[in-house]
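A protein chain is absent from this complex, but the other protein chains hold their places.
Letters A, B and C mark the chains in the order given here, with residues in each chain numbered from 1 onward.
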């Protein structure tokens, strides 16, 4: 019962105009599921770990926060973004409701502590190199810093080279940490480094992965959505387009009911 | 729509009495789902690749076939068993409806051809070391031998040592082979070699894995069921007990409807 | 000190003429290393688990044994070949000195027992899905059958899809089993299924892998050698050509001395 977290938005703040447009698209589509999903708008101001130095990174922190604040106010929606170095935690927390720790950085103690100190909810993505039972450690670091509001997001585990696998059984293991488990629908179908200078992905598989996670029983969903993913400035191959997003929501609701 | 395959039975034919008892238990529980599941009784006459030479293997082929035939007749149920060397295909096919190729043996050409030659349905378990896109090869070997009735069963993929992971995205990839995809609910939570002389397992996770597979959309389920798995002569840690089995069936039906 | 085992020959008996030619080539090149290597000629009479059913398998058991016997006599060299079903153990053991168990089959109890019963040396390839500490189990099966002469050959471990990795640290772990550890120089650089209907490979890396194994300290080497690997009927991409083979032998000797 109750509404689940639905973290949705474009991978990157590509422009103020585009971010606003995406917020509008998503807002229109989630409205009718208000009993099922609590929507949180997501977008990154800086893609700080792109495979290559040649690819776009985003508008930067100051401009990004201005745009996120505008969306927060105009759409009356909580917002989430990711931080990369500890100095960013404080200014970002003045705007966003959920601070996200990228998967590669999930063991960086200073970053976790800086995020924890803001008092905001902290969403830690599970490192591609971290065992499910070990995800208790970053959560403890946050709690021991006095912040009880930590979440874990599953986004796939290293499986050979240029491939990820989702260990659904690991979702069960992670429940023991007592933190909400969010399922990242779109990064889990990424093919890291699989296209040379950028990562590949399998957008068409993402909805299946989300439905499976709903059947497994997770506490919320994360998904990147773009109105024209083939032209997206980052993560194009795995972002959902709007028709896939729209079709997915009622399926997730139905599957959740089927296992309740 | 339509009934899905439900391959269910104890891992090993522990005795004639026990196999009959298990068939009765399962029969009683699947009866009410006749519109949803076509039950096939499963049990092995020989555990031919046990981790250790010290552990029980089963009654052998002749005695095992006699028991399977009795169950087939008394319960009016199709039966499935696995074969290990090519000479077994012909005598086994005189009794069983589906010949199963064990995962370790899924690339043994002679075994596949001998199974194909019987004209029976051949269920090939996906090797723990085989990529989803490569599972077309054993299916082709069977088809080129004139037998169109090949199925693929997912039972998990090697992930480091003493662990398996199910690549649900691989279920999508395997659809391209044009063969039914069966989900092995109980071997996929095995921990191979994880208990020294025998393999460990995580029975409590198995129902979640099956529900996730139902949401993903598979063509049938395989599951080992035991009335007292802690005393089972093989695969105890991952076989479903009867309450778990009973609770799982309506959930699988509901999830399937949710994604249809 | 002492000579190490050097198992070398073509992957497949392509023809009587070719097998004889390869034996001659290898014989000429190993002669000067008689103090360092005890050469065993290796060739398969049946590639019983080829990826695809369309590719050549070899001359079969009877014809293959005739050719192996001729090589054994004419070159005064022990011979090794692999078996695939238990009925082959007895006739094969009448000719060959070392029976080899393929990696996929390393847990097939009947095959191990049939090989053990011949009294010949049994070389068990480590399954791509088996942990180093678990390789004690097949060795025990052979010993408990009364045959003390079991060896383990490392040939790489599943690492994601279509790739293998050699866990050199696992060589250390496997020493505890008290059996000689042989390093398979050429299968460890295989890319299983990586070329569609056949497996790919990286021949140019194989000598480096062998030198690393020599430095680690193994008890012998296995390597497939072909006078024209690009035209080989199987495993072309990873077999050594004759120049690579010839250059490798003195390096292995030198490295072994460096760590003694």
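Basically, contacts are C-beta pairs under 8 Å (C-beta built on N, C-alpha and C of every residue); 3 or more make two chains touch, one makes a residue touch a chain.
This is a predicted model, so every value here is computed, not measured.
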Visible contact partners (per top-of-document touch definition) of the missing chain: A, B, C
Selected residue (touches chain absent from view) among B:37, B:104 or B:159: B:159
Contact residue for the chain not shown (choose from C:117, C:205 or C:242): C:205
Interface with the unshown chain - residue positions in chain B: 159-161, 163
Absent-chain interface as seen on chain A, which is shown: 48-53, 57, 84-87, 104-105, 107-110, 113, 127-134, 137, 140-141, 144-145, 157-158, 161-162, 192-193, 197
Absent-chain interface as seen on chain C, which is shown: 157, 159, 165-169, 171-172, 188-189, 202, 204-205, 208-209, 211-217, 251, 254-255, 257-259
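In the analysis below, only the chains that are shown with their structure count from here on.
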Residue-number overlap at the chain B/chain C interface, same or different (half cut): same
Chain A onto chain C, rotation angle from CA fit, given as a multiple of 5 degrees: 180
Chain nearest the global centroid, as defined over all protein CA atoms shown: B
Geometric centre distance via CA averages, chain B-chain A, whole Å: 36
Chain centre separation in whole Å, for chain C relative to chain A (CA means): 48
Geometric centre distance via CA averages, chain C-chain B, whole Å: 33
Per-residue overlap in chain C, given as positions that touch at least 2 other chains: 161
